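Before I ask anything, here is the structure I am working with.
Of the protein chains in this complex, all but one are displayed in their positions.
All chains are identified by letter, namely A, B and C, in their written order; residue positions are counted from 1 within each chain.
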Amino acid sequence: MSSKTPKKVFVEGPISPAFISDSIAKHQSKTNIGAHAIFLGQIRADQKEEGVVTGIDYSAYPEMAEGVFHQIREAAFEKFELSCMHIYHSLGLVPVGEISLFVFVSSPHRRPTFEALEYIVEEIKAKVPIFGKELLGDSGAFAWKENS
Amino acid sequence: MSSKTPKKVFVEGPISPAFISDSIAKHQSKTNIGAHAIFLGQIRADQKEEGVVTGIDYSAYPEMAEGVFHQIREAAFEKFELSCMHIYHSLGLVPVGEISLFVFVSSPHRRPTFEALEYIVEEIKAKVPIFGKELLGDSGAFAWKENS
Amino acid sequence: MTLSILYFGMIAEGVGQSFETWQMPEPLTAGQLKAQLLEKYPVLRDRKFQLAVNHQLADEALPIPPQAEIALLPPFAGG
Partner (left out) sequence: MTLSILYFGMIAEGVGQSFETWQMPEPLTAGQLKAQLLEKYPVLRDRKFQLAVNHQLADEALPIPPQAEIALLPPFAGG
């Protein structure tokens, strides 16, 4: 573990397309970068028994989650030749069609960006204590989401 | 080959972050999408013998390139479970730090987006007749780029 | 020793609270603590969860340190 302080990952509510383009624009002065890869998780209107998903209400164990995000960052920088890495995840309500996860990796070359993107997303899904309550229809019903 | 007409891929000059966020925003009404993956190619300030790269002047054999892009699209839709796919490439001058390639794939699930993103980028680099003149320093020197 | 116990997501919903403190007369392992939790909250027997001790996932043999922060974590759903 390095001594770097954990970076802020959680944002309240959905992640906007404008936030994403701002992040991209901030990397245009980094002229050693040749390739960026981005992953976005978007809320799907899945049909469940009790109704259609209208949004997910995210919560987390933030003190532990920040630590796990930090470990994932450190491991990814160790494994792949990356210039930059940014991870953002929503807390609170994210309506259907909106974005709840934004992973952004940059490198001089394309290959490390593909490998790092997939690694980071899979690690987040498997290891970070984030919980999701799927809101169903408009009856007040809900179901707890579980990553596969 | 399907009978779909080829989609417009080439754009004049750099691809702006605002163009990218507009593309993302347009997908928020597609509520069967759960995952997006994006690749961006950015011009690097590489040090060459005759000077530092200040930009790349792209040209293409457009009639053939559009056909190859169309084949890549069809093959990717065949191989991977994708909801959407968009490819944009610059023609003309793209200065260092700016974006010349934007590949955007969407799917209900994350796995096809990782696989399709890498497949499409590698196919474009290997098969599309696009040519790049790297402008070096400010002496008017240049070198022809070659994908590896 | 005094333990802080945090419940999240469907676990908090099941036990009807998100936080409590437990006074423990003597040292115990994570596995022993889990058994006591299942005894106090039978609803937990039907729910999947992992135990974290001081922000780290714990296996059953781990001795619980004094003043530990315990968390009951239902399946993760990030992304």
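The criterion applied here is as follows: a residue touches a chain if its C-beta (ideal position, glycine included) is under 8 Å from a C-beta of that chain, and two chains touch if they have at least 3 such contacts.
In this text, all values refer to a predicted model and were calculated from it rather than measured experimentally.
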| item | value |
| --- | --- |
| Chains in view touching the one left out | B |
| Given B:Ile20, B:Val53, B:Ala76 or B:Leu101, the one touching the chain that is not displayed | B:Leu101 |
| Selected residue (touches chain absent from view) among A:His27, A:Arg44, A:Arg110 or A:Lys145 | A:Arg110 |
| Interface with the undisplayed chain - residues on subunit B | 41, 56, 58-61, 63-64, 67, 89, 100-101, 121, 124-133, 144-147 |
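Everything that follows uses one rule, which is that only the chains that are shown with their structure count from here on.
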| item | value |
| --- | --- |
| Geometric centre distance via CA averages, subunit C-subunit A, whole Å | 26 |
| Euclidean distance of C-alpha centroids - subunit B vs subunit C, Å | 49 |
| Mean-CA-position distance for subunit B and subunit A (Å) | 23 |
| Residue numbers of subunit C (touch at least two other chains) | 79 |
| Multi-chain contact sites of subunit A, meaning residues that touch two or more partners | 41, 121 |
